[in-house]
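Partial complex: the chains shown occupy the same locations as in the complete assembly.
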Amino acid sequence: MSDQPPNSPPSGQAERSGKRRDRPLPTFAARETFFGTEKMANAEFSIAGIPFDLGTTNRAGARDGPAAVRRASRMVGGTYPDLWPDLYGLDIADVGNFSLYMGQLADSLDAIERQAMAYDHLLSVGGDHLVTLPLLRAASKRRGGPLGLVHFDAHVDTWAETFQVPFTHGTNFRIAIEEGLVDPKRMVQIGIRCRVEPEVWHWTSDQGVTIISAEEVHLGRPDEIAARIVDIVGTSGDTYLTFDIDCLDPSCAPGTGTPEVGGLLSWQTRAILTRLKGPRFIGMDVVEVAPAYDVAEITALNAAAVMAFYLGLQAKKREGPEPTG
Amino acid sequence: MSDQPPNSPPSGQAERSGKRRDRPLPTFAARETFFGTEKMANAEFSIAGIPFDLGTTNRAGARDGPAAVRRASRMVGGTYPDLWPDLYGLDIADVGNFSLYMGQLADSLDAIERQAMAYDHLLSVGGDHLVTLPLLRAASKRRGGPLGLVHFDAHVDTWAETFQVPFTHGTNFRIAIEEGLVDPKRMVQIGIRCRVEPEVWHWTSDQGVTIISAEEVHLGRPDEIAARIVDIVGTSGDTYLTFDIDCLDPSCAPGTGTPEVGGLLSWQTRAILTRLKGPRFIGMDVVEVAPAYDVAEITALNAAAVMAFYLGLQAKKREGPEPTG
Amino acid sequence: MSDQPPNSPPSGQAERSGKRRDRPLPTFAARETFFGTEKMANAEFSIAGIPFDLGTTNRAGARDGPAAVRRASRMVGGTYPDLWPDLYGLDIADVGNFSLYMGQLADSLDAIERQAMAYDHLLSVGGDHLVTLPLLRAASKRRGGPLGLVHFDAHVDTWAETFQVPFTHGTNFRIAIEEGLVDPKRMVQIGIRCRVEPEVWHWTSDQGVTIISAEEVHLGRPDEIAARIVDIVGTSGDTYLTFDIDCLDPSCAPGTGTPEVGGLLSWQTRAILTRLKGPRFIGMDVVEVAPAYDVAEITALNAAAVMAFYLGLQAKKREGPEPTG
Amino acid sequence: MSDQPPNSPPSGQAERSGKRRDRPLPTFAARETFFGTEKMANAEFSIAGIPFDLGTTNRAGARDGPAAVRRASRMVGGTYPDLWPDLYGLDIADVGNFSLYMGQLADSLDAIERQAMAYDHLLSVGGDHLVTLPLLRAASKRRGGPLGLVHFDAHVDTWAETFQVPFTHGTNFRIAIEEGLVDPKRMVQIGIRCRVEPEVWHWTSDQGVTIISAEEVHLGRPDEIAARIVDIVGTSGDTYLTFDIDCLDPSCAPGTGTPEVGGLLSWQTRAILTRLKGPRFIGMDVVEVAPAYDVAEITALNAAAVMAFYLGLQAKKREGPEPTG
């Protein structure tokens, strides 16, 4: 018989934080931090919000993503039948939002990188996808070399420029590759289906990047896709996970800036993510949640779940084999 | 050539109720009762609303589910290519909403049970999932023994307590099993994917309950799932259907209190339900529709369709073989 | 390296229209015409809005479909990995909205037909599905005979009458068949799952129409479905494409008047459409977008994408083989 | 001490209808009829829905007005400090929705008139404002002559035609005046602020109609406006009340088809209406509620309140002097 409250972290959290409460708070009353944690610093896994959206080319509002994901994340956590180890067994903190230079793109990217350098294992919630550039700069500096990259997205994000602008949420991975932050041979894009010029597509694959289109995911099976991903990034090198919520179909993630029809379904990304037990992940982000366009917080909930499954993978690594469910 | 108006019950309904109208009312003008019926009592199949939501642990508002499903149900009815027999051929009534003890949980559960005892074959629209407990109490009393249970849900709902509270929409089936209302060997859960402690999962399967996870549904085929269900509940014993709308993915059912990503798609539940021709269903409910979070009434429409397919199965039983479509 | 702005047409468009701009406009700033075009007449492909919704039997508001699709279409265009040829290579114009006799059904149908006669290759955005009747009248007149028809829909739309009314968005194809506008042997319906009387279903298939139910699409593969379609309409006769947005599941297309659960997913219609390279399409429409019920414009985006893929097929025809992606 | 439940009719209603309940239903659970009544025919005051919207020139959806007002009306009723007599003391019935000829304007107007003839004292919920034309035809026939008219609206609705169409929700009162259904000397419009040509304005006032602009209401006081109205329509002749919800400011009534900025505030219409104790009202309607554009049902709630205050005035007439509040 269980003495654990389901659906919400409060009781465990309360104990961990040494705080005494009358009663555990139900989900709807839990604190609006990531996974309801009351720890704000000095944890093994640090989760930060990055309310930046100067790089968006269509709908605005990714600045409000961190708040929405915090709220939705109260619904997720603990153990799941997909992946038994308990993410609440991990030492996590909500380190708050990064500070930014409002309306100033270059200074803000520098500020993000500088702040990211302070954390060992950082999970970030965007903000638009341009935030991944300074996050990768920091991560590759800390790790001393180019990283493997698991990149869920509808868009290749390897344009040389968009609307004649060099730094946007569409040029971030071109720059990352050119700066040597990631190893394109250990980089894989999953869910691609955007409008894209053949030159951009070819430049990308010519670098060694593997592109797995959304249609390939739909026509294949999650375990096959997961196996391809693990094969590409390997299990020994440092690897980063970047999850653009628009890799999901607009039906699953309406709350985003540049939705593309024909995207992945929630169950597919869940099934793929929970099978990525091999790679050595050293950080991750989930980006492009624009709550003003969300409905019933389903986009934010998907974003929170991505973080939960990532943390579950980390817990799995240290807790050993799963119970026979 | 057809003389039946499509998309709405009015003409048939009007005839059945003996009421004379100038013209059949189109869908948008039909009465906001279940399937537009004008019959309010004394039918073979009674449909009731149960506007109860004291058991919810996250978002509120399931109290408004019955009204939303009534409205959406005007779009559904008649005959479908999945299941030709005409549900309008059945004798149905909208018996209104059950009365409740506002803000008082225990008294309300008693009141639900007492009112449910009055009906031979009851279809209920919740309300949160805790309403199924008194509905099962009534059904098993009327039927004289434990029932088979086909249980669509994202959550196992077999916690011993949630947030230290013993009666919630997360403990209902633990209690039902412990009270002997259902036969766990003839109980099957479909769509499970919630956060759940291993102890709760094991307790459930140790009772004999079969858990079919959402991922199993996604990786399998509807006819296989349907066959497993029929195999578990059998075709001779009394069986109850309980359909928590959150078994659907949040993209299909945003209007619910505790959405979980990775859920079933509408076509899957439709394909499974319409293949459950064998079991002897003696009652059903659809629960957890929270209209304040719905969009374009798509959640309510799914709930209404579940009832329509259930009624179609009943019609099928008595009308014989389907036309070769 | 690409010098094309992604995600939006402005730069190419600006050049084509001979207009000089400081800078290309990003997606969010592009003109709200179909695909951001600034051409308004005299193009090879003419795109018109038809803000007509007198034929709707449930929710109103398809009159606002053209505006919503114009807005959403700024996100789509160019080249896609599914179908490389560039739709911006085509000569397209947004010819504005057709004028109508407000509140007067018969006169409006005549006006639509009369206006449609003016265009060689017309793409139309409804409005409700009844607009397809006068569009087919015009197209078959211009082409001198019955047309093949690829018809995506949740509903058969071959009722003899709906609610005792002979001209609605549910009787349009019965009339089209009876008037000889389409050749039922070369007519195929994809996505059907509505409530329908057996008589109507049988009348339809008795005419020679092929009905591919939504469930068949879910249980099959897109390439098989596409092959069946091509087989039915052939590659030599003139063929028209009519796409009722409600063929999609309500999760993908909430913004429509008569949603039906269990529908096609965006990736499926995309995968099928982009494989229809063989047929000789001479016109198309996308109908039943009701923006008041849409969320985050996802329904409109699906509608715009359907047009984009149709145009991509046209571009493909003249631009030859695709690059090896 | 009170034994009356506040905020909802159930207990009183239940008693009146002779139906026995366990407990009174709280507001959220009450039946979705007008004021929660369970009486459906043969009352002194009959309330009907008219789901007609073929006359709208901008946004669609007034067809769904009756359902929304029914739902909202559960919140209102009983006695108010503005007007003590209890509207539940009156004998009222919800007679359902009028049947219509879908998509056919002329036949529908005839059908509305024919059905309206059946009731002594009819309250109607539109539907667009064109429904008032057949309602006035019926009322003036039954009463044997032209009626006084209290007309709340943003628009004069006395155009000779709109967009070259003679029968719309903008020409209704021109026709009513020309047909002699109302006596323009006893007709007063309150809240006018629309775009209007001087010719139309002058034609209206030349007939003898009094126009009280929205600005006059804002700059004056409700008791003065009420006194002017009573002065115009008198207290002896039969008078009809027509309330277009767009007389309210869009902030108070966003859920309507042709909103105009600068409108009346809820408190103003409430304060004016409750002071109209003198006139001999023989029927009323509230029109142009378009729920698809409403938020949190505030528009519908205003519509329901208008009906409640109208009924309160009727109750006042027969129940005598109010208590000293």
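A, B, C and D label the chains in the order they appear, each numbered from 1.
Note that in this section contacts are C-beta pairs under 8 Å (C-beta built on N, C-alpha and C of every residue); 3 or more make two chains touch, one makes a residue touch a chain.
Please read all numbers here as calculations on a predicted model, not as lab measurements.
Assembly remark, whole complex in this entry with 4 chains visible in place, copy number of the identical chain is 6.
To be clear about the criterion, only the chains that are shown with their structure count from here on.
Hopping across touching chains, the smallest step count from chain A to chain C is 1.
Counting C-beta pairs in contact across A-B and across C-D shows that the higher total falls to A-B.
With centres computed as the average of Cα coordinates, no chain lies farther from chain D than A. In whole angstrom, the spacing between the mean C-alpha positions of chain C and chain D is 41. Look at where the CA atoms of chain A average out and do the same for chain B: the two points lie 36 Å apart. Counting partners per residue, chain D has 63-64, 101-102 as the residues that reach two or more other chains. With chains as nodes and touching pairs as edges, the resulting graph is of another kind, matching none of line, ring, star or complete.
By the document's touch criterion, interfaces exist between A-B, A-C, B-C, B-D, C-D. By the touch rule above, chain B contacts chain A in their complex via residues 57-60, 155, 159-164, 170, 192-203, 213-215, 218-219, 249-252, 254-255, 258-263, 265, 293-295. Residue ranges on chain C touching chain A, taken from their complex, read 1-8, 10-11, 23-28, 75-82, 84, 221-222, 249, 251-252, 265-268, 270-271, 295-296, 298, 301-302, 305, 323, 325. In the complex of the two chains, the chain C residues touching chain D come out as 53-55, 57, 59-61, 63-64, 101-105, 162-163, 165, 167-168, 292-293.
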